[in-house]
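A single protein chain has been removed from this complex, and every other one stays in its place.
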Amino acid sequence: MKPIPLEEAVAMIPDGASLMIGGFMGVGTPHRVIDELIRQGKRGFTVYGNDTARPGVGIGRLITAKAIGKAVVSHIGLNPETQQQMLAGETEVELVPQGTLIERIRAGGFGLGGILTPTGVGTVVEEGKQRLTVDGKDFLLETALRADFALVNCSLADYLGNLAYALTARNFNPVMAMATDTVIVEANHIVPVGVIPPDQVVTPAPLVDYLVTND
Amino acid sequence: MKPIPLEEAVAMIPDGASLMIGGFMGVGTPHRVIDELIRQGKRGFTVYGNDTARPGVGIGRLITAKAIGKAVVSHIGLNPETQQQMLAGETEVELVPQGTLIERIRAGGFGLGGILTPTGVGTVVEEGKQRLTVDGKDFLLETALRADFALVNCSLADYLGNLAYALTARNFNPVMAMATDTVIVEANHIVPVGVIPPDQVVTPAPLVDYLVTND
Amino acid sequence: MDAQTIIARRIAQELRSGMLVNLGVGIPTLVANYVPPGMQIFFQSENGLIGTGPIPEQGMAHATLTDAAGQPVTALPGASTFDSAMSFGLIRGGHLDMTVLGGLQVDEQGRLANWTIPGKMVPGMGGAMDLVVGAKRVVVAMQHTAKGRPKIIRQCSLPLTSTRRIDLVVTELAVISFADGRPTLLETAPGISVNDVLTNTEASLVVPDHVPSMHL
Partner (left out) sequence: MDAQTIIARRIAQELRSGMLVNLGVGIPTLVANYVPPGMQIFFQSENGLIGTGPIPEQGMAHATLTDAAGQPVTALPGASTFDSAMSFGLIRGGHLDMTVLGGLQVDEQGRLANWTIPGKMVPGMGGAMDLVVGAKRVVVAMQHTAKGRPKIIRQCSLPLTSTRRIDLVVTELAVISFADGRPTLLETAPGISVNDVLTNTEASLVVPDHVPSMHL
């Protein structure tokens, strides 16, 4: 793990990169990293996330900035701007059931080619996918997802890069921290090694590439 | 969740039941439950576990008692009795790669039909299985596993059934607690509700059916 | 009593102590207000919480304790938090005793459409498809008609949420069960006749000889 100032961390991310961004309606999203992406005028991203939050919040800020080329999310219902950009053809939106999205990301991070899920069988979600039968029950084969960068928010990080999350801000963050080539972490608090007990570490240090330093 | 004396908990388990038993070389195994299974003379089980530990330890005690009809495990190398019983045809042993075994159990508990893993491709593990190609890479389709009972050990349980685990005694326990019809928990310590903080609960209370009471 | 209150109060009667329950947004959320006293219900928020409590008092909210809409909630003693993979493992894996969801259409085969009106409303399915596939019991909470047109119809015209047959529909007019595979009228709302229900329903209902009134 390498400590890195915010500006440098974001400068590493090229236009058009694929990003997995933690958070659920903006809760547990790395807000400083997102603000800096906008300040540096980065754009053309493929973003994987649970949702696009609300206008002006979390991933919603990237929508407002028109920095996203394609969003792969489960829900955009609380962000009318996303819906407008989608209907206007400005932003591509791929909707994925939430439980399928998180399992596909997990598969990408855990070295699996995919998973068989009953979710979506017989619906529009099935289009273009393989249906497999196991023990007489139908499943869709949903393939693994990976991305270039994970932008992860956590409650506590230690100097080695061990991460712990708080309450409902955990959501997609630890799973995404497994599924990308480069993991950039924005921690609410940075603490010495040993402050987070081993059983409370959710993301082990070797998974983290960069930890954004405090201002 | 229902608190239950040890004797009654074990009396519920019929001969020939399928059991998922937590632990790794006996660490994190519910030892009291195993001893009581032997005391009540139960037998004919199909046991899913990481290993058969050593003679006289953990699942190894069920081997010594010849209570297991079939063991589905990743490793028996440290228990010569298991190997003897297997070679003598007394106990059937199905060997499964450790990472595949835990993912198959997880799939059973998480409502997935199975997972695609690269592990075992081109080896004897592939026999009888479907090979699928995703993005040019080969995977085996490994199907979900479920059982009748999970026998789970944890460090802390609260009066509702929330569970927390200690260090390397976690291993298969929380995953097995998702994958069976009935979950029986042997806790090292039983504490009031609220003593385990929400972020430290690993197995949420609604998953637990029975909590074995202290003597 | 208004339509929403009738629906929420009636659905609350389906709760049993010890259940793990997920409530969708809208009318379903109101069900939590009518939990019978002394009953222990575990409410799950799919963003990663079991033990969701009421809205916090003024000044007591925290940015990391929220519901699936991102709004502040409280956590009851014995609450637990987890990541999204675990949250949907609980849902898909059959650990959820009951989900209460809104509905746009329910058809005679008990299939639910509740996530999109193509070209008009495309919010995304969020967790709805997993909830309908995975919950032990799926209860739909919705108004009986939309702009005077029946929502319980012969065949869904909107994209399905799942092909899994739901268990119960509760509206401000009626309780309809799909337990036997066909929609069966179980109860009518106070002051509502069987004929009122049939007039407002396109699907063909099984009507027992005696249809009691809801006790609310």
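Note that the chains are named A, B and C in the order they appear, and that numbering of residues resets to 1 at the start of each chain.
Criterion: contacts are C-beta pairs under 8 Å (C-beta built on N, C-alpha and C of every residue); 3 or more make two chains touch, one makes a residue touch a chain.
Just so it is clear, the structure is predicted and the values come from calculations on it, not from any experiment.
Colleague: List the neighbours, among the chains on screen, of the chain that has been left out.
Modeller: Touch partners of the hidden chain, whole complex considered, are A, B.
Colleague: Out of A:Ile38, A:Ala65, A:Val134 or A:Leu160, which residue would touch the omitted chain in the full complex?
Modeller: Reading the full complex, the residue touching the unseen chain is A:Leu160.
Colleague: Just name the one of B:Leu95, B:Leu132 or B:Val195 that touches the chain not displayed here.
Modeller: Answering carefully, the residue with contact to the hidden chain is B:Leu95.
Colleague: Of the residues B:Leu6, B:Val27, B:Val47 or B:Val212, I need the one that contacts the missing chain.
Modeller: B:Val27
Colleague: Considering the entire assembly, which residues of subunit B contact the chain that has been omitted?
Modeller: Contact residues on subunit B toward the absent chain are 24-28, 50-51, 53-54, 57, 73-78, 83, 86-87, 93, 95, 97-100, 102-103, 106, 117-125, 155, 165-175, 202.
Colleague: For the chain that got dropped from the picture, name the residues of subunit A it touches.
Modeller: 1, 106, 109-112, 158-160, 162, 178-179, 193-194, 198-199, 201, 204-207
Here is the rule we go by: only the chains that are shown with their structure count from here on.
Colleague: Round to the nearest whole Å and give the separation of the Cα centres of subunit A and subunit B.
Modeller: Between these chains, centre-to-centre, one finds 32 Å.
Colleague: Any chance you could list the residues of subunit A touching two or more other chains?
Modeller: Within subunit A, the residues that touch at least two other chains are 103, 117-118, 165-167, 170.
Colleague: Residue numbers in subunit C touching 2 or more other chains?
Modeller: 49, 75, 81-82, 85, 88, 91-92, 133-134
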